[in-house]
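This is the structure, below, for whatever I ask next.
Of the protein chains in this complex, all but one are displayed in their positions.
Chain lettering (A, B and C) follows the sequence in which the chains are written, and residue indices restart at 1 in each chain.
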Amino acid sequence: MRLVTLAWLAFLFSIPLWMSDLYVLHVLIMTGIFIIAAMSLNLLLGYTGQLSLGHVAFFGIGAYVSSLASLGFEAHLLPGVLVKMEPKPVWLGMLCAVTIAGLCGWVIGRISFKVRGAYFVIVTVSFAEVIRLVALNWVELTQGPMALNNIPALRLGTPELFELSFLRKPANYYLVLVVAVLSYILIRRLVQSRAGRAMIALRENEPLATSVGVDVTKYLVLATMVSAAMAGAAGAIYAHYVRIVDPDVFLFIYTVTMVIMVVTGGKGTLAGPVVGGLIFGLLPEILRAAEIKPEVQWVIYGVLMVLVVYFLPEGIVPAVRNWRRRHHEPATAAAPPASIEPAR
Amino acid sequence: MRGEGSTEVGGLRRGAQPAYAGPIFTHLRCAGGRENAAPSFDLKRSVEQLLQHCLNALILGGTYALLGIGLTLIFGIMRVVNFTHGELYSFGAYAMYMWVMVSGVNFFVALPLAILLGVLLGAAIEFLLLRRLRGADIDTTMLVMIGAWIALQNIEQLSWSGVAKSIDSPFPASPLVLGPVSVSWNRLFVFVVALALIAATYALINRTKLGKAMRATFQDRETAALMGVQINSIYTATFALGSGLAAAAGALLGPVFVVYPTMGDLASLKAFAIVILGGLGSIPGATIGGFILAFMEELGAGYVSSGYRDAMGFLLIIIILLVKPTGLFAQKERIG
Amino acid sequence: MTAATELTVEGLSIRFGGLTAVESMSFEVKEGEVLSLIGPNGAGKTSAFNAITGYVAAAGGSIVYRGTSLIGLKPNEIATLGVVRTFQKTSVFTGQTVLDNVLIGLHLRSRQRPIAILLGLPSVAREERQLAEEARAILRFVGLDARAGEVASSLPYGELRLLEVAVALAAKPRLLLLDEPVSGMNPAETASFMKLLAQIRGLGITVFLVEHDMKMVMGVSDRIICLNYGRIIASGSPAEIQRNPEVVRAYLGERYARAQG
Partner (left out) sequence: MASRPFKTMLAALGATLLAGAAAAQEPIKIGVTQPLTGAFAASGNYVAQGAKIAEEEINKAGGVLGRKIQLIVEDNKSNPTEAVATAEKLIVKDKVPVMMGAWSSTLTLAVMPKLEEYKVPMLVETSSSGKITVSGNPYIFRISPTSEMEAKAFTPLFKKLGIKKADFLSTNNDFGLGAAKEFSEAAKREGVTVGVMETMDPKATDFSAQLAKIKASGSDTLFVTTAVEQITLLLKQAKDQQLIARIITTGGSNSPDQLIAQAGAAANGSYHLVFFTPWFPEAVKNPDIAKKFVALWNEKKYNVGGLTEGFRGWDGIHTIVAAIKAAGKAEPAAIQQALWGVKVQGINGDIAFIKQGPAGKESAQNVPSVYLVKIEGGKVTRQ
């Protein structure tokens, strides 16, 4: 199993060495960024069971914070209170992005700890919408619909000694790959620990979890915070890769894309968002190559989402796992059914 | 052609800036009376502005209430967070466009037809998508509704293209003038019809057998089923009614504004805001919530910043959920 | 009666809207005993459990556990003090394996901090191995060790109820509140559960029991409290309760009503 993972990693790392088509790399980079975002959403949606539909807010905050820090800005916080910042190095901007996105996650976690289900969904949707409108209207800071343009690319080191510039696609590909692997490892550590079990407990049975002493609020806030910081990192990478950010980065449709990736791949599984992200990151390009209009592509997305909920309610990864269990280990044929939907 | 003829403006050169070469046509005489708009007493103008804002808000509130009631009915009775609500809104508007502009049907005939189509689409969505999800948790149905929303919106975009359409209305172009303020006949019509539909919905819920069964289902589904209420048909009726109200809002506002595929997104979000404001499942709450949101938006845009107009509702949601999570007029404790 | 007092409830009242579920209830739980709370359906037994463990707010009265007031504390804080409960309706983490269920129950016994987890410190891995050992020991104790790898939802009913007890035991209770643990079990299962209860008692855990199965109640309890319409109508040893005319009336009355309905 370990060998398979290593082989996969080696393959992924080798791609820029033999892939000369820059467009393919571009698609892979964008897919990778979305996979990181989807993985972070999975921590909330899949492990704590809270359907956050404002997740793109953290992604966008990361993108804006990092861009603003690296471009510098001058804006009135209140009438008469001028905030000024000189351009900072990109890596510092990215760190700020992760931190501030994480802080926003903490705030949202604290705010919404007492609401669940439909209310949690609407609070998160509202949060993202308010942030989008601020980005749109605080023109002095964000340039509003004119977008933040000419965002510098990431550079590490100094020009005198050794400099690593992330202006070209292969470098960006490696950056995304490394951050994605890192995020995967962090999430795996988290969910296979006491904290992750507490999150799962919250998802599966909140009263029982509290009865054995799990402080669900604390772990919900932790999950929101880690998840937001990770989404912020994805947003920062995105901003310095495409080098332009506009308020549409907060559009609901991007949250929906992440949700589709997680749900299709398998929420609450480590590999789920990766599989879902690969499918829905590459599918648009395949459909485009097949000369299918983008509208049709979105219709296909919508229909797929409905079909997945009906026929693969747990997603692809658990379904494949169950299938393999049934076919390869007939000894444990008493394996549980794929669906454990409680009959209510 | 009467008048002065064309004037040429050219050769404007300043520094290294480019020269101006083209001719420019203009009409030099001003329309009579326009220069007479001399500055007058400021307070009077301010009062007029306030009155106009309030009138605008009142008119807007009617359609907001319509949208909110539809959504809150569906949530209250079915426990479904209906993401297709905005799509039914834009569907109503497109239905209106189709009847009036493509088929040439009379405006006042087209309106009920558009609403009817909305009712039918709602019933179809319920029958095809939601019926087999009975008893599934709220998140599962939400995902299905999001899928349906994306598919519907893009089918609309495919059928009608992304270019905004406008619908001719049969109302006189000059507005109804009420002293210092004025309102177009079309908006007034929208307001009156919206109020009538709200009243009809109240009557349906409170006076009819169907309404009684709906209320029973809202209170307690199991008991209602034991008492012989056909839950399936109640659900279909509820979803169809809620959808019809959304389609009505779209059909009414389509001729006032323009019709485009993503018009429902903001409508959906605002409907959520209204419903949260009034408390999930509360019809009077949604009605009042609709008007509160309209006033906040209009006054906020007029006196704070027009850009944050749409943010008002969402800020309100966050504040309300922090202070009183059940909304202003909740009837039952929150569900989730 | 030399044992120390574990839990003191005084004048406890619980109301839902206008409805009174429990009215000024007072009793004590002594260290090391098995105390049972009985009474007809709707008498307020589960409500009392819920108030003690922080799931509903008391309208009045006090609940003190070893000198600490439990009023206003959250359920998880109460669990931290060593007061752990089970639920009337079967309540496990359905999608998780039996072992994982117990591991979740061990939450209070582990010490990992989020930072240590994210950094992947060796102490975390060490503790995880230790926790797995403990979980297996608890499963052996309740007799579910053979099922460790199975998903909870695939267990038969009797074993599910054992799993609930295992999860509660994992939380290291000093006072264990069991809400109808044997309801729905067949007589053989009930008998073996009674043996388990004796073993739990042997660990020095005080047990507070709500149960309808009178054979079990009479067999395991040191003392019994009988509730009706939110009030305590009798308390004493099993023998005393069996003779108490009010208790008999309360139960007969209920059966009578049932027969009529």
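Following the convention adopted for this analysis, a residue touches a chain if its C-beta (ideal position, glycine included) is under 8 Å from a C-beta of that chain, and two chains touch if they have at least 3 such contacts.
From a predicted model like this one, the values you see are computed outputs, not experimental measurements.
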item: Among shown chains, those touching the left-out chain; value: A, B
item: Residue of A:129, A:246 or A:314 touching the missing chain in the full complex; value: A:246
item: Per the touch definition above, residue among B:45, B:207 or B:324 touching the missing chain; value: B:45
item: Absent-chain interface as seen on chain B, which is shown; value: 1-7, 9, 12, 14, 17-28, 30-31, 33-35, 37-40, 45-46, 48-49, 52-53, 56, 60, 157, 161-164, 166, 168, 173-175, 177, 182-184, 187, 257-258, 260-261, 263, 297-298, 301-302, 306-307, 309
item: Hidden partner interface residues of chain A, rising order; value: 22-23, 26, 136-137, 139, 144-147, 149-150, 242-246, 248-249, 294
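One rule holds for everything that comes next: only the chains that are shown with their structure count from here on.
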item: Gap in Å, rounded to a whole number, between the CA centres of chain C and chain A; value: 41
item: CA centroid of chain B to CA centroid of chain C, Å; value: 53
item: In the complex, chain B residues that touch chain A; value: 75, 81, 129, 132-133, 135-136, 138-140, 142-144, 146-155, 157-158, 265, 269, 272-273, 276, 280, 305, 307-308, 310-311, 314-315, 317-318, 321-322, 325, 334-336
item: Residue ranges of chain C in contact with chain A within the complex; value: 53, 55, 74-77, 79-80, 84-87, 91-96, 100, 103-105, 107-108, 110, 112, 114, 117-118, 120, 124, 128, 150-151, 153-154, 167-168, 170-171
item: Chain B-touching residues of chain A, taken from the complex the two chains share; value: 49, 51, 111-112, 114-123, 125-127, 129-130, 133-134, 136-137, 144, 252-253, 256, 259, 263, 293, 295-296, 298-299, 301-306, 309-310, 313, 341, 343-344
